[in-house]
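Missing here: one protein chain of the complex. Every other protein chain is in place.
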Amino acid sequence: MADLRFARIGKRFGGIRALDGVDGHVDDGEILGLVGPNGSGKSTLINVLSGHYEADEGTITYGDANLTDLPPHRIIETGLARTYQIPRPFSTMTALENVSVPFMFGANPLPPPVARESAMEWLSFTGLEGLANEPIDSLNLHQLKYLELARALAARPKLLFLDEVLSGLNPTEITASIEMVRRIHASGITLVIVEHLVRVVTELASRIMVLDRGTVIADGDPKVVMQDDAVVTAYLGKRSRRAEG
Amino acid sequence: MTSTNRNTSLITLTIAVILWFMPTFRETLDYPVFFLLFGYTLFFWIAQASSWNTFTGFSGYFSFGQGAFFGAGVYAVAVLAVKRDWPLLLTFLVGGIVAAAIGLIIGVVVFRLRELRGEIFALMTLAVAFVMASIARVSPTIDGGQGAPVNNVPLPDFLGDFPTMIFRLGLIVATLAVIAAQWVQRSRLGWGLFSIRDDEDVAETLGVPTFRYKITALLITAFIAGLSGAIHSLQIGYVTIEDVFSIRVPLFVILMSILGGTKHWMGPVVGAIVVVTLNDRLNRAGFQEISDFITGGLLILMIVAVKEGLYLRMRTRPARTAIGFVAGLAIGLALGALDESLITLLAYGLGIAVLAVMLPLSWFARGRSAEAEAKVASHG
Partner (left out) sequence: MSLLSQSIASGILIGGLYALMSLGMSLNWGVLKIINLAHFSFILLSAYVTYELASVYGWDPFLAILITVPLFGLGGMALQWAFERFRISEFESLLLTFGLFIIFESLASTVWSADFRRIDSAANPYASSSLKIGAISLSIPTLSAFVLAVAIAFGTRYLLDQTHFGRAVRALAHDREIAGAFGVDHRKVSMQLAGLAGAYAALAGVFIAMSSSLFPGIAVEWFGIVFSVVILGGLGSTMGTLLAGIIIGTVGAVATVTWGPSTAPLVVFLILIATLLFKPDGLLGAKGGV
């Protein structure tokens, strides 16, 4: 079993406590939904767990590996990968080259020519094979989000953090993307999804963790958690005050 | 990113072998000795520009430290071979190693900084070059401000007379620099560097060992620059701090690489050939000042209009390149360039080819963007 466990995670930015003693775990094979109002620390938590930020305090283990002090490029070798909320492609490379980079690194690095061939498979999986040799600036947001997915998958993760893969997409694209997320999970990858659209999260996730102001306020079955009083006040309460929802 | 494969390096090696025998058949081919010295100058700049580009062009970290690496090589010979009587070939190697050690120190110190901005790195490399010049000036063991002669070291005679020897030594280092750049470009190291150039944080989370890769590339750059500097000390003859640590070396490698294009190993090679040939002809014709105007003007023009560099532009416009080159040769012949030298003729060909790919295309691009703007305006 390669479960991800983290305890007492703390992270400060200047005087602001973005995360304050966060405990939690991700079980092998599940889809964990990570929700909370804006600024609750969801993205910070993903950034810390994936090694993008260094935690100020706390421990992170994945299976037998202690990730706490590992540099990010070693974390991916243990099977953890992530996508970025705002796509961050390598801008001077083609779509195919973007996806081939992670194949050359990580636990089982492939030689560049082989990596290129393998990259094509994930491009096809995300439906981007027709854009393989296009420069990045010819891709639209939807395609960039898929490219972000394909590149993360190319790192051959066992556990994948999806940071708002649906934000900025139209309803048709959202439906297609949800289908994509299900297929990724079906291929045997454990998922942690951060999402604003609560409806989507409750539909996809097998468990939900709710963050508010840097602490965990609820953790459990989606239907139960979303009825929880603390969650309703902290999260839904705030949301209902907004006209656009 | 355009790929390069092992065959490219085999072709490079073949060309190098052919060039190696150029001096052997000098009497048969009946060309002036000056050609060998011109060839050496070309090799020197190809080595310097290619080595600079292997770190800076590929990783995106701008280095002004080329002068420091080059200077370390020059002074390794001036101190060890001249004052300490070390074997010359050994001091070449030491020059490369000392330069690499300086690169290692810069890299380990600077790349450990948590928030490293590109300009800070650039300034740091500039400051290191200044510090080295100051140390050389203060220390009587190195220079002491007097300058040091390198014209009386015993030369290895198996490489032939001086022009032949310097030609061949230059050829070896240029070949090494170019093959190293080709290898980096097609290897995992190169892909790691390209991803660092585009987005270093993402590269690191995707598994690229960014620290190690930057250091490795910097070591390759520094070693080759130092080695090339060591050999160049023989060509200089009398070494002074003002010349060795002047801004000229970093300036010209930057110019050549930007001119040719920093994203492909061929960029610095093309840039070096164009700049050396044109500069050589202008200087020979007594237009030193004009050649500086052209150097500065080309740099500005490239930044404003041809950001991808000459080489990639020539590849997308092969017909224009060929026609320009042939037209240049024809103009050169008509003006009697061949009477002066084959190099003058080459300068005409290159000059016109560069103009052909540069000017009309940028006009074309501007026209197109004006069209696009008009389209947007009419929609709005």
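The first chain written gets the first letter, and so on, giving A and B; residue counts start at 1 in each chain.
We adopt the following convention: a contact is a pair of C-beta atoms (placed from the backbone, for glycine too) under 8 Å apart; a residue touches a chain by one contact, two chains touch by 3 or more.
These figures come from a predicted structure and were not determined experimentally.
The chain we do not see here touches B in the full complex.
Of the candidate positions B:Trp20, B:Phe130 or B:Phe162, contact with the unshown chain belongs to B:Phe130.
In the complete complex, the residue from B:Ile11, B:Leu90 or B:Ile120 that touches the missing chain is B:Ile120. Of the listed positions B:Ile18, B:Val304, B:Ala319 or B:Ala334, the one in contact with the omitted chain in the full complex is B:Val304.
Touching residues on subunit B toward the chain that is not drawn are 62, 109-110, 113, 115, 117-120, 122-124, 126-128, 130-131, 133-135, 137-138, 145, 246-247, 251, 254, 258, 289, 292-293, 295-300, 303-304.
Here is the rule we use: only the chains that are shown with their structure count from here on.
For this pair, subunit A with subunit B, the centres built from the Cα atoms lie 43 Å apart. If you check the complex, the residues on subunit A that touch subunit B are 50-52, 71-73, 75-77, 81-82, 84, 88-94, 97, 100-102, 104-106, 109, 111-112, 151, 155.
Those residues of subunit B that touch subunit A in the shared complex are 1, 186-188, 191-192, 194-195, 197-199, 201-211, 263.
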